[in-house]
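A protein chain is absent from this complex, but the other protein chains hold their places.
For clarity, chains are labelled A and B in written order, and residue numbers in each chain start from 1.
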Amino acid sequence: MTHLELATDHGAVVQLQALDACPLAIRGLTVSYGEKPAVFSIDATVEQGSMTAIIGPNGAGKSTMLKAALGVIKPLAGTVTVYGKPLDTQRHRIAYVPQRASIDWDFPTRVIDVVLMGLYRDLGLLGRIGRKERDLAADCLDRVGMHDFADRQIGQLSGGQQQRVFLARALAQQADLYLLDEPFAGVDAATEKAIIDVLKTLKAQGKTVVAVHHDLSTVTEYFDRVFLINVRKVAEGPVENTFTSENLQQAYGGRLATTQIDDLSLTAI
Amino acid sequence: MLLDALTLQLGYNATLVAIGAALLGISAGVTGTFLFLRKRALVSDAISHATLPGVGLAFIVMVWLGGDGRNLAGLMLGSAVSAWLGLLCVQSITRRTRLAEDAAIGAVLSSFFGLGVVLLTVIQTMSSGRQAGLDGLLLGSTAGMLWQDAAIIATGGAVTLALVLLLRRPMTLVAFDPEYARAAGVNTDRVDMLTMALALAVTVVGLKIVGLILIVALLIIPPVTARFWTDRSERVVAISGALGGISGFVGAAISASAPALPTGPIIVLTCFALFVFSLFLAPDRGVLAAYLRHRSFQKKVHLRQGLLAIAEHQPIYEPLTIRLLAREGLARRDGVPTAAGTARAAKALRDERRWQVVHTQPTYEAISSLYDGLREIESVLTADQLADIDEVIGGPKGVTP
Partner (left out) sequence: MSGEEFVPLSLTPILIGVFTAVACALPGNFLVLRKQALIGDAISHVVLPGIVVAFLVTGSLAAWPMMIGAALAAVVAVILIEAIRRLGRIETGAAMGVVFTSMFAAGVLLLERSDTSTVHLDVEHALMGNLESLIWLDAYGWGSVLDPIALAGLPPELPRIFVTMLGVIAFTWLFWRPLKISTFDEGFAQGLGIRTGALGMALVIVSAIAAVAAFDAVGSIIVIAMFICPPAAARLMTNRLERQVGWSVVFAVLSAILGYVLAGYGPGWLGGDNAVSAAGMIAAVSGLILALATMFGPCRSRTGAPIEA
């Protein structure tokens, strides 16, 4: 996965330079749980300043792909580069919002403390949390409309509120690339609106956003690029010409009725 | 000497103990399976440590009433009562507070055991503190065992086993699918309590032979070991019981064959030996089998990825992929494909195209979901179906594997 490995291959050097500015480039990624690949030989290129939805049926490897891109899961094969460099040198430029369901919400901590966790890379082990940091965290909570909840224990929040706190923590990371795992899963309409507003603001600031997404009806409204996956990559590109009925059929197979797909891709055009 | 012991030639007491240990082992193996499958194996640790204050109190009460404090039946009764109390504490902590079960188990086992130790020091100072008998209950000791005690253990083992066999149906149901069991009208809470009560019975019966610290091993190791050999529930129960029985019998026999071989540790180590053997050598779930399977799987993935890269004229990044391709004669060491490699690559690419067609056609819906990047398409489609698909794709015919 290192730079060195890539540079030894003559074919790859050219490729690499072309990808240099690209926020996230994945090559030949295979991840397996046991003896069945969850994602197989995936190539993906996330464009600077884009909002990309990763979509596909349940069990198609959407979250797995995101986690492997972050090094949270160890891949069986494949390389990941972030802004043209190895992942480990670029962590300060990535913010990550994990799935809400993967957390022990009974943990003894307050909302504001969770947001401050986003500053870990700046603060290090012993850096003092001062006025500046507290103001930043409060500001991030403000941006997701959770300012009044700063002193609540996290377990006392509703699902949507918890998701907003996670987004505030990602904002506190002040990153360039935002990776979100199912940010809209199980949240209320107000939260969905709040989250998408924040993400659109990020895009307007030139940041890059990638989200695992499961609601096909909102893809065209929320995102400008899609990555369709069903174990293998089905297609990637701008929503207009990639979110098509053929590609959806290809990704979802018979699991999505043809009429549904026609409806969706009509809204795409 | 060992042979004598194994064939029950070492005298009446030793024989009774060996039979008792075998019965105990079977009950423990079977009961333990249900705990293990409910992911509550370590509840038994709380139960067993919580017996100590009961043992101490029973001793004090029996002496106070003018009897012999070492009366095994009395000590067993006391230990059962305090273990039950400990179990109720674990249950109440997990139900009523936010603490997880592991914290509840640890808290109960340490504070009950602490209280037990306090009582032991009280007994030490009692004028009639013939406390040697109580030491044995920590680690198990069969040396100088009374005939009466051996009989109690053998009977206790047999009764426990009978109860386990009687209750195995509802316990199996609850262990495997509590939701379904509840829907079917089974009171899962009551069955869970019954399972715990049986674990408690095993603990109490095993107190004298195995000791309260090590009895947990007999409830945990056999089911874990059995799990390596089968995926089917009834078989896990049966194998676990057999393993427990063998460990109990062989362990007790070895221990009786020479001095300074304490029964409890020997039984546990016999059990552990069976576990280690299974961990490494069990077919399918064993470590060796899993390692070999992983290696061949990794090779398959890299070969397939390499072939697809060749077919799509993409560079191959990973040295391992190139090495594997080269070893199969599909590419040269510098990554340039051989003729055979090019042909296999074309086949791989065509198969991918075929899969794409499969994904889009509703008739193949079930087959489509089998796709994982590695499955050979010939293994799921007939030649006729493949021909139909190739018709859709068009292009050159007669690509052979």
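Note that in this section contacts are C-beta pairs under 8 Å (C-beta built on N, C-alpha and C of every residue); 3 or more make two chains touch, one makes a residue touch a chain.
Predicted, not measured: the structure shown is a model, and the values here were computed from it.
One of B:A14, B:A28, B:A41 or B:A309 touches the chain omitted from the figure, and that residue is B:A41.
The chain not shown here is touched by just one of B:S111, B:T188 or B:S257, and that residue is B:S111. The chain omitted from view is touched by exactly one of B:T7, B:T121, B:N187 or B:T363, namely B:T121.
The hidden chain makes contact, of the residues B:R182, B:R285, B:K300 or B:R375, with B:R285. Taking the complete complex into account, residues 67, 70-72, 88, 91, 94, 96, 98-99, 102-110, 113-114, 117, 120-121, 123, 125-126, 148-149, 153, 155-158, 161, 169, 179 of chain A touch the chain not shown. The omitted chain makes contact with chain B at the following residues, 36, 39-42, 44-45, 89, 92-93, 96-100, 102-118, 120-122, 125, 135, 138-139, 213-214, 216-217, 219-221, 223-224, 227-228, 260-262, 264-266, 268-269, 271-272, 275, 279, 285, 287, 290.
We adopt the following convention: only the chains that are shown with their structure count from here on.
Separating the centre of chain A from that of chain B, both taken as means of CA atoms, is a distance of 38 Å.
Here chain A touches chain B in the complex through residues 5-6, 9-12, 15, 27-28, 30, 32, 35-37, 40-41, 76-79, 106, 230-232, 246, 249-251, 253-255, 258, going by the rule given at the top. Residues of chain B that touch chain A in their complex: 98, 293-294, 297-298, 301-302, 304-305, 308-309, 314-321, 335, 352, 356, 359-360, 362, 364-365, 368-369, 371-374.
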